[in-house]
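I'd like to ask some things about the structure below.
Only a single protein chain was left out; the remaining protein chains are all shown in position.
Just so it is clear, A and B label the chains in written order, and each chain counts residues from 1 on its own.
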Amino acid sequence: MTELTSRTIAELRDGFRSGEFSAHEIAGAYNDAVAAAKSLNAFTVETPDEALAAADVADQTRLGSELKPLSGIPLGIKDLFATEGVDTTAGSNILKGFRPPYESHVTANLRKAGAGMLGKLNMDEFAMGSSNETSAYGPVISPWRRKGSNVGLTPGGSSGGSAAAVSAGIAPGATGTDTGGSIRQPAAFAGICGIKPTYGRCSRWGIVAFASSLDQAGSMARTVRDCAILLEVMAGFDPRDSTSLDLPVPRWEENLSSDLSGKRVGIPKEYRIDGVPAEINALWDRGIEWLKDAGATPVEISLPHTKYALPTYYIIAPAEASSNLARYDGVRYGLREEGVKTLDDMYAATRKAGFGAEVKRRIMIGTYVLSAGFYDAYFTKAQKVRALIKQDFAKAFEQCDVILTPTAPSAAFGIGETTDPLAMYLNDVFAVPASLAGLPAMSVPGGLDAQGLPLGLHLIGNELDEQMVLNAGLAIEERAGFTARPEKWW
Amino acid sequence: MSVSPEQVRHIAKLARIGMSDAEIEALVPELNNILGWVEQLGEVDTDGIEPLTAVIEQKLRLRDDVVNDGNIRDAVLANAPEAQHGFFAVPKVIE
Partner (left out) sequence: MADASAPFRITGATGEWEVVVGLEVHAQITATKSKLFSGASTTFGAEPNTQVSLVDAAMPGMLPVPNRECIRQAVRTGMALDAKINPWSRFDRKNYFYADLPQGYQISQLYHPLVGEGEVEILLDEKDESSGKQIGIERIHVEQDAGKLMHDQHPTMSYVDLNRSGVALMEIVSRPDMRSPAEAGTYLRKLRSILRYVGSCDGNMEEGSMRADVNVSVRKPGSELGTRTETKNVNSVRFVMQVVEHEAKRQVELIEGGGSVAQETRLFDPDKGVTRPLRSKEDAHDYRYFPDPDLLPLELDEAFLEECRGSLPELPDAKRQRYEALGITPYNASVLTAEVETARWFDALLDAGADPKQGANWVVAELFGALNRRGESIEASPVSPPNAAELLGLVVDGTISGTIAKQVFEIMLERGEGAAEIVESRGLKQTSDTGAIDTEIDKVLAANADKVAEYQAGKLPLFGFFVGQVMKAMAGKAN
C-alpha cells in the first residue's frame, strides 16, 4: 500500500470508500506528518483531535453507507477562515487569541461534506504578501530547496502555509484565498495545483476580509481533479454574502475532460514582459504545445491594459483593506494595548503593536488614496482602469475559450531575499489581472527550472467557466508529467 | 504627487496607527515609491469610462424583515479584551 500521505484526495476518498483503509488511518497518518513537519512552520494551530473526530464519524457512517463527498478527508484550513472555537488570527498579532463563535461558510460546507481539519495554516498577515514573510508567526519554509542548497525558500503567499503543507504531503488538500494571486502564486512555487473560482462562487462570509471586491476562496491540492473535488464542496450560494452568486454549483469533477478539441487558447501578447527568465517563457511555449496536443488551437490575443493591472490593484486593494481593517481597534476582540488613557491612544497603540510592517504600509497607502483631494485621482481612476481591464478580457473571450500564461515571473525565492515592497508586488504581475476582472484562474505545475524548483502555468477562464479552466489544467497535467516532490529534509 | 513626513503623520493619525518619528521618516520614501509607481495610471485614457461597481454583474438582493439573529450576548462579548456588566468597556471617552 502506497503511503497514505502521498495519495491524492480522489485516491484517499475512493480507498476509504472501498474499505482499503479507514478514515482514522488517514487522519492518523496526516496528523503524524503534521507533527513531524514543525520546521516548515506551515501551521499556526494543529487540531489533530478534530481530524480524528471527523474521521471517526466518517468510519461510522461508511458502515451505514451514508457517504459524503469528503468523508474521510482531512484538510488544512488557511487561518483566514473563521473556525468555530479554534483560533483564527489571519496571521496577525492583532487577532491573537481570537476564537470565533462562528464558522465560515466555506469551511462549514467542507465539514458538512465530511472533511476533517488538521489545523490552521500559516499565511501572510491578513493575506497581504507574496512570500509568507509577513506572518506574525514567522515565515513558512518551503519544502522545496534549490539543488545542492539548503537556503530556506519561501512557499509564496499569501496562502503559503497551504501550499507548503500540500506539497510536503502533510495535508492532502487545503483551502486558500486569492485576492491578487494568493492561491496561484504559492501553488506555482510549491509545485501543486490551485484554483480561484469566479468572484462570488465561494461565500466570503466568515473569511477575514482583506479586499472585499477581490477576495475569493479556492482550493489547493496536488492534482486538478482534487482541486475540482474540493471546490465543488466549497462553492455555493450563501444569502449572507450579498456578492455570493445564486447559481447551482456545476459538477466540475464529473465533467472533467482533457479533450480540448475545438477550443481556442488565448495567448496574450502583453504577458511577454521584460525580465522574465527564459525558462519561464520556454515553459509557457511548452504549455501551448501541450494544449495543442489536447486538441486546442492557440490564438494570439491582446489584453492592452495588462501593464496597468498591478498599479490598479495596489490602489484598490489597500483602499478596501484600510477600511476593512478599521474594525481591529482593541474594543471587541483581539489585542488591546493597555496603559493608555484615552480611546484614541488605545487605538493607536493597539494598531501599532498589532499590525506588522506590510499591513501598516498598505493601510497607509489605502488611507492616503481615499483621503480628501486624492480620491478621484487615485481610487476613481483605478476603478475606471479596472473597468477597462475587465473589458479587455470580455473582448478576448470573444476570440478564445481559455487563456494561458505563466503563473509567476520567477520560481520561489529565498526568505529575506526580496526586501523592496515594489519588487515583491511584481510577483503577482500575471495573477492580478484575472483577480481584478473576477475571473476563474488556476495554476498547474508545468515543470522544474534549472535549480530544481517548480514552475507553474496559469489558466484564466471566462466568467463562471471554471470547467474550461479545470479541463485545460487537466490537459496540461496529463502532458507535463509533473511528478516531482520535494525531498524530505524537515 | 509626493508625500511629506507631515502628510504621513496625518495619514497615520487618520488610520489610528501609532508611529514614531523614525517610522514616519522610513515610510516617506517607501510610500513615495509606491505612489509614484501607481501614478502611471495617469497615462490611461479613461474618458467616458464608468468606474467599475460590481465585478460580476448581478443585482443586490434584499432580505425579508425578519428577526432571526441577536440574543447572543455571550458570543458577542466572548472575545472582548474587557467586558463589564454586559458592556464592552473602553478607556473613558469625553464628548
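Throughout what follows, a residue touches a chain if its C-beta (ideal position, glycine included) is under 8 Å from a C-beta of that chain, and two chains touch if they have at least 3 such contacts.
From a predicted model like this one, the values you see are computed outputs, not experimental measurements.
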Any idea which of A:232, A:329 or A:463 touches the chain not displayed? A:329
Out of A:16, A:30, A:137 or A:347, which is the one that touches the chain we can't see? A:347
Could you tell which one of A:379, A:413, A:430 or A:482 touches the chain left off the display? A:379
Among A:31, A:216, A:243 or A:306, which one touches the chain that has been omitted from the display? A:243
Touching residues (missing chain, whole complex) on chain B: 10, 13-14, 16, 53-54, 58-73, 75-77, 82, 84-95
Name every residue on chain A in touch with the hidden partner chain. 82, 88, 90, 95, 98, 100-102, 104, 204-209, 211-213, 239-243, 319-320, 322-323, 325-327, 329, 331-333, 343-344, 347, 367, 370-372, 375, 379
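The criterion applied here is as follows: only the chains that are shown with their structure count from here on.
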Chain centres from averaged Cα atoms put chain A and chain B apart, in whole Å, by 23
Considering only the defined contacts, which chain A positions touch chain B in the complex? 97-102, 198-200, 213-214, 239, 242-243, 245-246, 305, 308, 311-312, 314-315, 322, 326, 329-336, 340-349, 351-352, 355, 360-361, 363-365, 367-369, 371, 374, 377-378, 380-388, 390, 421-422, 436-438, 463
Quick one: in the complex, what on chain B touches chain A? 1, 3, 7-8, 11-19, 27, 30-31, 33-35, 37-44, 46, 49-56, 58, 60-61, 63, 72, 75-76, 78-82, 88, 90-93
